[in-house]
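Here's the structure, in structure tokens; my notes come after.
A single protein chain has been removed from this complex, and every other one stays in its place.
Letters A, B and C name the chains as they come in the text, with residue numbers starting at 1 for each one.
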Amino acid sequence: MASFTFSRQLTIAWGDCDPAGIVFNPRFFEFFDTNAWMLFDAALGVAPQNLASRFGIIGIALVDARANFLKPAKFGDVVEITSRIAAFRRSSFDVEHRLTNGGELATEGFETRVWTGRDPNDPDKIMALPIPKDVIDKFG
Amino acid sequence: MASFTFSRQLTIAWGDCDPAGIVFNPRFFEFFDTNAWMLFDAALGVAPQNLASRFGIIGIALVDARANFLKPAKFGDVVEITSRIAAFRRSSFDVEHRLTNGGELATEGFETRVWTGRDPNDPDKIMALPIPKDVIDKFG
Amino acid sequence: MASFTFSRQLTIAWGDCDPAGIVFNPRFFEFFDTNAWMLFDAALGVAPQNLASRFGIIGIALVDARANFLKPAKFGDVVEITSRIAAFRRSSFDVEHRLTNGGELATEGFETRVWTGRDPNDPDKIMALPIPKDVIDKFG
Partner (left out) sequence: MASFTFSRQLTIAWGDCDPAGIVFNPRFFEFFDTNAWMLFDAALGVAPQNLASRFGIIGIALVDARANFLKPAKFGDVVEITSRIAAFRRSSFDVEHRLTNGGELATEGFETRVWTGRDPNDPDKIMALPIPKDVIDKFG
């Protein structure tokens, strides 16, 4: 597991919550998506909107997302989301997100993403590209 | 006012609602945005994803949006949204949306949109373009 | 696996999509959440907003959600989402969602939910309750 981690605090908004008064589950996947971008920004020093052009890719396409909902988060709760790369493979990687609420683990998120670019032989096709070694190294 | 109208029914989803158990206001603007696209589809016979290419524009950019919230809509309510063009001008137009719930007017929406394309003298610039007469005619 | 299935068609809206022009992943979890409610409605004949009061529960709390993104869905695509119960246990159950686009499997969703109510010995506490046999039977 890469040792570099990124954390941010977030206050749960009224609009994040459903009629049960707790965060509606798709919002957690939004929180995690944003954290994945911020993790790369923190590790590489490249703002999310520049990541694709900086590395000649299209993006870091999500192919699998999962979350466990252990404890709820309510309107006004200040939660903390800590993210890290759990594994790098040739052209894909796993991101792990831990959301704590009042110090207790409330939601875990798991994403698998692919370093995605254009096929050099056919720019109309997209394909998985090898993740540059210097990118991986930045995550320790 | 153009006489052509488009209506659709919609069942309010759990995720549309906030902790008060009623539709969270930004969702109404989403409903209205979708209705605007569907209104054009119904009037012109051009699917939303083909509208820009069919007319050589970039889109129908929103410049002003407003809604009045008269009565709430709750999880499971079946509402009806009826939309029409309230006014066409040279390159902008107003869309009016009426959302009824159980036959009673619950929310009114008003949008001003611009027929937006590229400047023929400078393709890097976008500009308001005149709305084609045959587009306007289709709305009666 | 329970044999009862529910399917609905859905047209991808502008607001469902991200700057890559494809459905933003949390929206799939919204689509699946709505389908879970509709599946129960179709099997039991109980509207989503009446499910809790009809069965004396608080809800069908989501404890785990997962999705695989195999092919993208774009603005204007008409997709079909078919849902079924993959397994019933004493007080929890798994829901499986298959989203097809142009006839091809595009996204799979998996949810684990809990039949959740109040502790009869302490109404301030919530707990997993046994799923009634007649509920399970309705899913074949």
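Everything that follows uses one rule, which is that contacts are C-beta pairs under 8 Å (C-beta built on N, C-alpha and C of every residue); 3 or more make two chains touch, one makes a residue touch a chain.
Predicted, not measured: the structure shown is a model, and the values here were computed from it.
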| item | value |
| --- | --- |
| From B:Ala67, B:Ile81, B:Val95 or B:Leu129, residue that would touch the chain that is not displayed | B:Ala67 |
| Missing-partner contacts on chain C, residue numbers | 14-15, 17-21, 24, 26, 75 |
| Interface residues of chain A (partner: the chain not displayed) | 13-15, 30, 33-34, 37, 47-50, 74-76 |
| Missing-chain contacts mapped onto chain B | 20, 24-27, 29-30, 33, 58-59, 61-70 |
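Quick note on the criterion: only the chains that are shown with their structure count from here on.
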| item | value |
| --- | --- |
| Interface composition of copies chain A and chain C: same or different, split at half | same |
| Rotational angle, Cα trace of chain A fitted to chain B, multiple of 5° | 180 |
| Computed distance of Cα centres, chain C from chain B, in Å | 29 |
| Multi-partner residues of chain A (each touching 2 or more other chains) | 20, 24, 26 |
